[in-house]
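Only a single protein chain was left out; the remaining protein chains are all shown in position.
First chain written, first letter: the chains are A and B, and each begins at residue 1.
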Amino acid sequence: MATAPPPPIDAPGREAGDRMLALLTELFPICRAKTGAGVRESLALLADRLPTGGGEWTMTEVPTGTPILDWEVPPEWNVRDAFLRDPADPPGVRLVDFGESNLHVLSGSAPVDRRVSWSELQGRLRTAPGRPADVPFRTCEPGADWGLCVSQEQYDELAARGEREYELRVDATVADGSLTYAEFVLPPTAPAPDGPNEVLISTHVCHPSLAHDGVSGIAVATELARTLVERPRRRFSYRFLFAPATVGAIAWLAGNRDCADRMFGGLTLACCGDDGPFTLRRSRRGDSPVDRAAAHVLKTSGEPHEVREFAPFGYDQRQFCSPGFDLPVAALSRTPDGEYPEYHTSADDLSLVSAAGLAGALGVCAAVFDVLERDRTCRNLKPFGEPRLGPSGLYAAFGADPAGAAAQRAVQWVLNLSDGSRSLLAIAERSGLPFAAVAAAADALLAHGFLTDDRSADLSLGSHT
Amino acid sequence: MATAPPPPIDAPGREAGDRMLALLTELFPICRAKTGAGVRESLALLADRLPTGGGEWTMTEVPTGTPILDWEVPPEWNVRDAFLRDPADPPGVRLVDFGESNLHVLSGSAPVDRRVSWSELQGRLRTAPGRPADVPFRTCEPGADWGLCVSQEQYDELAARGEREYELRVDATVADGSLTYAEFVLPPTAPAPDGPNEVLISTHVCHPSLAHDGVSGIAVATELARTLVERPRRRFSYRFLFAPATVGAIAWLAGNRDCADRMFGGLTLACCGDDGPFTLRRSRRGDSPVDRAAAHVLKTSGEPHEVREFAPFGYDQRQFCSPGFDLPVAALSRTPDGEYPEYHTSADDLSLVSAAGLAGALGVCAAVFDVLERDRTCRNLKPFGEPRLGPSGLYAAFGADPAGAAAQRAVQWVLNLSDGSRSLLAIAERSGLPFAAVAAAADALLAHGFLTDDRSADLSLGSHT
Partner (left out) sequence: MATAPPPPIDAPGREAGDRMLALLTELFPICRAKTGAGVRESLALLADRLPTGGGEWTMTEVPTGTPILDWEVPPEWNVRDAFLRDPADPPGVRLVDFGESNLHVLSGSAPVDRRVSWSELQGRLRTAPGRPADVPFRTCEPGADWGLCVSQEQYDELAARGEREYELRVDATVADGSLTYAEFVLPPTAPAPDGPNEVLISTHVCHPSLAHDGVSGIAVATELARTLVERPRRRFSYRFLFAPATVGAIAWLAGNRDCADRMFGGLTLACCGDDGPFTLRRSRRGDSPVDRAAAHVLKTSGEPHEVREFAPFGYDQRQFCSPGFDLPVAALSRTPDGEYPEYHTSADDLSLVSAAGLAGALGVCAAVFDVLERDRTCRNLKPFGEPRLGPSGLYAAFGADPAGAAAQRAVQWVLNLSDGSRSLLAIAERSGLPFAAVAAAADALLAHGFLTDDRSADLSLGSHT
């Protein structure tokens, strides 16, 4: 009988963490943008890393100019090289070099290949004055602007040289092409519940060499797919969406206008790699199953965390939660975007992330979907007084140690509140016990005939109290 | 496009503050009571100070003995002079002199003109022992009692003189007459919403020379009328009621038994002149539009404030909120009656109030009625994903400065939550942004075709969340 205490949420442990960190490290150097070769290269790498076992991988190319909701797909932008040279320097000496950091090119910059005076150049150099050693990440609409991004220290050195001419090259193209996104869909392996039965896990793939804000979400989503593939039973269909932020999500939504009908819940993942506190931003609905499951998992996790109400800011959650779709998609991160000093600079590098940080995020995600998979509404078959558990060995099953005592308490809560009106998640919320403990107690009671779960899935998750 | 940050609530500024302080200073010396010449003189002065521009001024005299709800109009009380003399003193020397402070006479005192011994007199002298230098304000039913009010120090000096006879004169009259109240009604200048469309602003006019507790409410109400007259559009009718406390409100209610049908909301104003924190006491309904608007204005004002639940105490709110009427009338003040040491003594004088204090109160009132006037429920016409704001110049409209960023956030909140179920006030409450910022964002979005407000006025103000 499964009466072990619930696994701590960092259970994925070292192996999965190392795997995520390795993938993140592979992805980190690739120069991604909203469109172009960097995204395709990254997605191809993912296709290779995603688990086998029934999942279906598709990549979608949406041509430039395609109308997508209120927008249209932009021209494709690619960059091969970029540098700034002082003609007086020996050949090969680059003052600013794309090869050192792909953040040096303004993402979307029009191509340039000519001499520019310091007077003209200085207005085209973006810096992060508050972080003088770091190169900022800046973007523009494809071809709508041009320039480089440099550290304030680089800028000051250039300024100290005084007025002169530089060789500037941005070897980029802005042309008709397409926007690329990928999906990995795991079908159910158990009878699906009535009603919406798809779960969305979405992460953005458009950031260049940014570790925490950029590729950490991709790494966690990929490993989460592995976790779900290994799960013996899945009653939901899981759709992993890897798409450029904003325009990618909008493109996907444009092709999935009916998604609200099939979406049971979802999570956007970003900023999952540092060791900061977890942050959940609820969906616009605020109290959907995934909102409740994620808030409960964090609350009982023992991990520092913050649960925030929905706000229409941040990454793609605001597209999924626009009022026309209003999908029950929550946003999970560790330290959120914009709330750490290295955000959108070259200092958001591999030193900011760790295998442990990634594993913690994976653990929370896995626990959230474990709640969705295992939640159901049971009914106590012996509701008059407390039933005699001893003959079934249900008392003996729990040791006198604290874990056994907690399991015993879970049994009593499940028996008391399983009157057909509350799901196991509602019981976990009410009792303050981890869902895993409540679900284990329910499994044991079901096995011994104390409960029935003829309502095999209560998708509304029952009432709160 | 109106995207300026919301005006701070002290926007009325110096000019309006000076005007209010000047009016208050004029009104202060007049000896008002529940009835009589002082009230009429004060109201006549108001009639002169209220703005022209379509408002209608009426004064109502309700004769003594008229039944008013469970009461009847009392006899009219007037006082011309009052003093206490020691016959041994030189002529003209008054030990207590109404000319120095009209608080010296017990308000409602029967007339007296005779010699009284110290033995008899001492029981007729009211003091405020806890504030030995101040004269208390005390009242009785007209003619039901007689006496003077003196400082404890005056009392002690008289007591030190020992037993002797004094000349006491209270030159008052108690006679059939009438109770006087005045109304100033501003009609709507824009299409009125369906349903109740009258707003009540009420303040008491029965206090003699008391500055904060007495005339500050009159000054703010008068200037508020000017603010509303200058407003380009008013969809509500505004009724300003200047009446003696309790019996005046009861007389008005007796003549307006149908007021509940037409009353959209209201505020009682009193104690508006000091620099203490704002205090809102919600109406008995607790969550009416004016309650919500006032609580929101205070919450986002940056001003120290307290929002209290309804309680059947204080000034005329408890009459308007008696269960038979249950009007949605909230009470706004700075430091409330009874909660400052100078309350109902001669120390509640001009030194307690200031132009800035009055202007702050006016600003809150103006902001509250700005909410009621501008609130409406809109619908996002491009609800699928976030719409493209750039081509309309709606991004460019907002600068990179903090005010521009706040305006941008307001635009995103309005777009996300305008699904036809929430009014702008509900969006302001949910987002925590000032209503003015939300309304400005809605105006801009309406102007550019992103929103519709075909439900031009949602009088229920939509749901909360």
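Here is the rule we go by: contacts are C-beta pairs under 8 Å (C-beta built on N, C-alpha and C of every residue); 3 or more make two chains touch, one makes a residue touch a chain.
Just so it is clear, the model here is predicted, and its values are computed rather than measured.
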Which listed residue (B:318, B:334, B:409 or B:422) would be found touching the missing chain in the intact complex?
B:318
Residue, one of A:268, A:380 or A:423, that touches the chain absent here:
A:380
Against the chain that's been left off, what residues of subunit A make contact? List them.
380, 382-388, 409, 412-413, 415-419, 431, 465
Where does subunit B touch the missing chain, residue by residue?
69-71, 246, 249-250, 253-254, 257, 284, 286, 311-313, 318-319, 321-326
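The rule is short, and it goes like this: only the chains that are shown with their structure count from here on.
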Whole-Å distance, C-alpha centre of subunit A to that of subunit B, is 53
